[in-house]
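Pasting in a structure now, in structure tokens, and then I'll have a few things to ask.
Every protein chain of the complex appears in place save one, which is left out.
After this line comes chain A, so read on.
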Amino acid sequence: MASIELRSVSRIFGAGAQAIRAVDRIDLRVEDGEFMIFLGPSGCGKSTTLRMIAGLEPVSEGELLIDGVRVNDIDPAERDLAIVFQNYALYPHMSVRKNMAFGLKLRGMAEAEIGSRIARVAETLGVEALLDRRPAQLSGGQRQRVALGRALVREPRAFLLDEPLSNLDAKLRSVMRTELIKLHRTLGTTMIHVTHDQVEAMTMGTRICIMRGGEIVQVGRPQDVYREPVDTFVAGFLATPPMNLLPARLDVADGALRLRIEGQEIALPLASRPGWARHAGRDVILGLRPEDLHEAPVGAATAALDCTIETVEALGPETILTLRLGRDGTELAARLPPEGDWRIGAALRLHADTSKLHLFDPETTRSIPGN
């Protein structure tokens, strides 16, 4: 097992004026035994960061430490990390057994030990019957298991998973997600999992590291990142549908904070968010999760918003409504219980839970703290 630390690490492609900073001075510490998720849109630098940790990309600037030892110039094999690639990267000309044995043979391990490790891992992953097949004879899910098996037999210090579930269908992805969580719990080995799928990020990781444009935007436990996004990017990236971001004007009057949104008003006691008062008289962005909008008032901390229904998506356990504020204002989404009779074009009064509101500065896009 291993802790992994990145100290002001950058990856620069090209040189001079054409240099591109794919990863820009990031600092991160992945604790021993942690399941860290790198989450972000395509091109945000998450895979490049993972590849730098694996040793497949050179570190242009900064320091990379594994268990406190600087490994910038150490060969991938000597780092003793195992990587599972997005498209599995199995050796196409070798059987499953040989794929798993290859790395162990290169390390000079005895045949008997190789055999017993393969048998153990094959049983864990349920691929015993596939050991003599070639990758071309396997389904996507089976290949994914074999790729995982090839990493597992090595018993490395840490696992690096580069979007290993993205080529699987939704059902299989869900199964493999659960298996990976179980595997991490059983092995207790450090795992870093790269994904752009927020469901994977929310359900699998002990912590999430959200990246954008080569920089780390926020690191934290999934629920913390979900509840307290540091900016509009994180707020808009996590969850489907994402947080509603509505342009608003903040004022303080009669001892209350008043948010005016396209002719409608949400009022909340000043004492509940004293920190927001410093932004009184300015434009702000109001953040409101779709599940924090209700058909009926929820306790005392609610505010009504009049909307018009634009689309209705009945998903079974819940219904997602896409609405317009007023008649033709800003678009927003609401996650409501399934039992409801909504008609497209009809007016609907929703009640926002004011204890769950977020404010963001439109200039910096950063969250405005309530305290």
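As a convention for this text, a contact is a pair of C-beta atoms (placed from the backbone, for glycine too) under 8 Å apart; a residue touches a chain by one contact, two chains touch by 3 or more; residues count from 1.
Here is the rule we use: contacts and distances are computed from a predicted model.
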Protein that the absent chain corresponds to, by UniProt name, given "Multiple sugar transport system permease protein", "Succinate dehydrogenase, cytochrome b556 subunit", "Metallophosphatase" or "Amino acid/amide ABC transporter membrane protein 2, HAAT family": "Multiple sugar transport system permease protein"
From A:Arg107, A:Arg120, A:Arg278 or A:Arg349, residue that would touch the chain that is not displayed: A:Arg107
Full-complex contact with the absent chain, from A:Leu28, A:Val71 or A:Leu90: A:Leu90
Residues from chain A at the interface with the omitted partner, ascending: 54-56, 75-77, 81-83, 85, 87-93, 102-103, 106-107, 150, 154
